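Here the complex is missing a single protein chain, while all its other protein chains stay put.
Moving on to chain A:
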Amino acid sequence: AVLKDGLRSQVSAALKEGRVTPTELCQRCLALIKSTKFLNAYITVAEETALKQAEESEERYKRGQPLGLLDGIPIAVKDNFNTAGIETTCASNMLKGYISPYNATVVQKLLDQGAVLLGKTNLDEFAMGSGSTDGVFGPVRNPWSYSKQYREKSVPKSHSEDEESNWVITGGSSGGSAAAVSSFTCFAALGSDTGGSTRNPAAHCGVVGLKPTYGLISRHGLIPLVNSMDVPGILTRCVDDAAVLLGSLAGHDPKDSTTVQDDFKPFELPDLTDVSKLSIGIPKEYHAPGLSSEILALWSKAADLFKNAGAKVVEVSLPHTRYSIVCYHVLCTAEVASNMARFDGLEYGHRSDKKESTESMYAATRREGFNDVVRGRILSGNYFLLKQNYEKYFVKAQKVRRLIANDFVKVFRSGVDILLTPTTLSDPAPYREFIQEDNRTRSAQDDVLTQAANMAGLPAINVPTALSERGLPVGLQFIGRSFQEKELLTVAKWFEKQVQFPMIQLEEVERHDNGVFQHQKSASFS
């Protein structure tokens, strides 16, 4: 039962008391990773180094000197964070085989606190996508595809039909990290969030996905997609764990000039009992086209939940929401075009064999190294940055971005503390269905509810809420004020307690847990 528990409540204590050792924990996770290989959540499993880290952790526990709450805790990191000595690919041919010489700041921080790095997780190539389906190592499968809950509800179309073909996507682009946390192969994972890439897969995989305020956590070592919107994301199985991770990662980094200078104090989340002083805003524009009736109903129920508990629930307006997706695309592709310019095959990564001239080598390298999605965004971005287009597109989009950010400022100033919105338009789609549309279309659809928070730099979190009719996870999103993560997470934690989201019932996990599987009675929300 140890594997299924949250960090602080059980595992940390268990480690301290010696009921389980870091090495055992690590070995179990590694074994589980092997038996859930079909999920394709991991690109690289760092077995040797992980076991070594676990051993070192064990020594510390034996001496009674653990480094902190994260000592010995197995974690996974999305494969767009640099990890020294471990391959970092960004799920792209461009960086296949690339071994970074340094650790990203967030990775270093985790290691410094004794965390055990199990491996690098799968993603959409260069974090571009909303399905984790477009990486060179193949798509990630949502663990819920294999859950009892889903299987019970899915109607087999024919006898011969494999469960194989019915599997659902994890969402993206941090799908591997979300799947890893959801399938219990690690206790927490790092993702990245540029337009929703942590919250989207969190919602689809039924885990907590936190996007911190821009500037709170260092981006040094996170291979950049959009410098002005990227943040490292945190994926955990409960809100308390997210707070612990946040506490160990947040704070000024001299190596990242975009982190704020202010001191950050890690916090413990209070158990909120009285929500009467809380004002929840429901932005009407988030009733987006394509929002499933199921999710709409859930959203409504959640609002009622707060109301019935005494909180003030008001409808608010963020009028520029409908422009945000277009604005996001202009700014995102422009920065992408710039950030991808460094991949020329000269110093690292893939290099084409073409030798006739530097230009031809560059062109061939980049064509061979990048997939269609990446190349498409580079082309668009360069178009927007052309001298003749700069004012019309880039500068205009910057102005619209300011308007979008101001929408939030106005709403928060009017007395609203937290915004409550859906995270995704529907429950996770079957892979077959998802790939019917191209990446750009999908991203445009799926990012709608999440990317405004990136444009405004605000903190946002997905909290798993209930299972859909198909037995798949659905989550709701809370958006908070800048740098008010404590408030945001406190409310999220209260909500989490109310909804009692059911635990995934996965055969593989039961097998590895060596214990009596405990059915968790969920005060079912739906």
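The rule is simple: a residue touches a chain if its C-beta (ideal position, glycine included) is under 8 Å from a C-beta of that chain, and two chains touch if they have at least 3 such contacts; residues count from 1.
The working rule: contacts and distances are computed from a predicted model.
Asker: What protein name does the UniProt record of the undisplayed chain give, "Somatic embryogenesis receptor kinase 2", "AP-2 complex subunit alpha", "Mitochondrial import inner membrane translocase subunit" or "GATB amidotransferase"?
Answerer: The record for the missing subunit names the protein "GATB amidotransferase".
Asker: With the full complex in mind, choose from A:18, A:138 or A:254 the residue touching the hidden chain.
Answerer: Among A:18, A:138 or A:254, only A:254 touches the chain that is not shown.
Asker: Considering the whole complex, which of A:58, A:79, A:124 or A:335 touches the chain not shown?
Answerer: A:335
Asker: Using the touch definition from the top, which of A:167, A:362 or A:478 touches the missing chain?
Answerer: A:362
Asker: Hey, which of A:370, A:394 or A:478 is the one touching the hidden chain?
Answerer: The missing chain is touched by A:394.
Asker: For chain A, which residues touch the unseen chain?
Answerer: 226-228, 254-258, 261, 334-335, 337-338, 340-344, 346-347, 358-359, 362, 382, 385-387, 390, 394
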